[in-house]
Each structure stands twice: as structure tokens, then as C-alpha cells.
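Removed from the display is one protein chain of the complex; every other protein chain stays in position.
Up next, chain A:
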Amino acid sequence: MSFIDTVFAATNSLLSGALNTILSALFAIIIGTISGILLGFLLCYANRYFRFPVRLYVDIIRGIPGLVTLFSVYFFLGYFLQGYGIDLSPLISGIIALSAMCAADVAELTRGALQSIPQGQTEAGKAIGLRFDQIFFKILFPQAAVHILPPWVNTATEMVKGSTLLSLIGVSELLLTANQLVATNGNALSYYSLIGLIFFLLNSLIQFLGARLEKRLTFFTRIKGDY
């Protein structure tokens, strides 16, 4: 069989591999972004008793290899939950671990972005009588989002790439699928090139969407002149 024929023969497993890659990255990005923004908010505004554990979490997750986080979730959290009769599947473990990594990164991005907004913005909001929640949602976050977006696109692509780690706990995502195809058919270069191309296309899509969103968010920083 030629390479093309084996690819067609393996269409189903490749598709389900791609689906697992996309699912794990997508859920990790969504869950990680939402919780990361929340954690970043706490890093900025919570009192130190809330801030300290969040700081600890963010520093630990960012300071250890993703594989260690993944194994910790899969083996330790999985073992712990088994005591309560909950079975943690490899895919769910993987999504939890990736989300945890994404959240830590996004928390740090959010904190940095919020802190880079001049104090005068908050004060101007206060001066017209806005409450803190109104100031946050109407004034601070929209401006912070502009700073968060470019590095966030980077974090999102890291999650897509990082999802290959899940192959090591037996999730049949793209890399594990390719490994299996290579094991039966050989032709390593072709298979790995093929999944490499798929990863490249996925991340190109993220970058394309990110660039479009950035254009929409930053309209007010781009217009200059016209006095």
C-alpha cells in the first residue's frame, strides 16, 4: 500500500485523533481562560489571604513541566477521586491538566494587563460615581483585554501543542494515532509530517481568529491624528 492508501485506510482513527486533540485543547482554552481571568482578578484586587494561595498556584504550575502537572492530575488526583468512586478518564485528566496550565498563564497575563492600566482610569471612574464593579467591567477590563489578547493567542497555540502530552497517558490524540500508524506501517516521516501539518493548520486558525479579534478590540489605539 502506498502512503496515501494507508492514510485513507486510517481516516477514521486520524479523524478521531484530530477530534481528541481539538476537544482537549478547546476545552482547556475555554476553561483555562475563564478561570485564569478570575484568578488574575484575584491577584490584583483580593486581600492577601486570597491572593497568597492564588499566587502559589500560579507560580507552581508555571514553574513545573507540563508533563509533571499531567501525571500529577492523572495519577494522584485520579487515585484520590477513585476513593470517592469517581473514575477519571485519561481524556478528562488531560483536559484538567491543560486547563490548569492555561489558567495559570492567563492569570499572569490578566494581572499584568490590569496593573498596566493607569490609576487615573479608576479614579476618573470613581469621580463620576461609578461603583467598583462598573469600573471593572466598563473601564478596566475592556482596556486590559487589548493587552491580554496577543499573548493569549500564544498561550492558546501552546495548549494545542501541549495536547500531545496526553499521548503519554493513553489519550488517542493525533500524536498517539500517528505513533500507532508508524508502528504498523512504518513511514515515520510521512505520518509525522501529516500530523505536523494538521497542528500547523489548527494554530494558524487560532492566530487568524486572534488577529481579527485584536483588530476589533484595538480600534481605539490605532486611530491617530485627525486633529
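The rule we apply is simple: a contact is a pair of C-beta atoms (placed from the backbone, for glycine too) under 8 Å apart; a residue touches a chain by one contact, two chains touch by 3 or more; residues count from 1.
Quick note on the criterion: contacts and distances are computed from a predicted model.
Look at the chain that isn't drawn here: its UniProt entry, checked against "ABC-type polar-amino-acid transporter", "Iron-sulfur cluster-binding protein", "ABC-2 type transport system permease protein" or "Ring-1,2-phenylacetyl-CoA epoxidase subunit PaaB", names it "ABC-type polar-amino-acid transporter". Within the whole complex, the absent chain has one touching residue among A:Phe8, A:Phe132 or A:Phe208, and that is A:Phe132. Residue A:Ala124 is the one among A:Ile86, A:Ala124 or A:Ala183 that touches the chain not shown. The hidden chain makes contact, of the residues A:Thr69, A:Gln143, A:Thr177 or A:Asn203, with A:Gln143. Of the residues in chain A, those that touch the hidden partner chain are 118, 120-121, 123-132, 134, 138-139, 142-143, 146, 220-221, 223-227.
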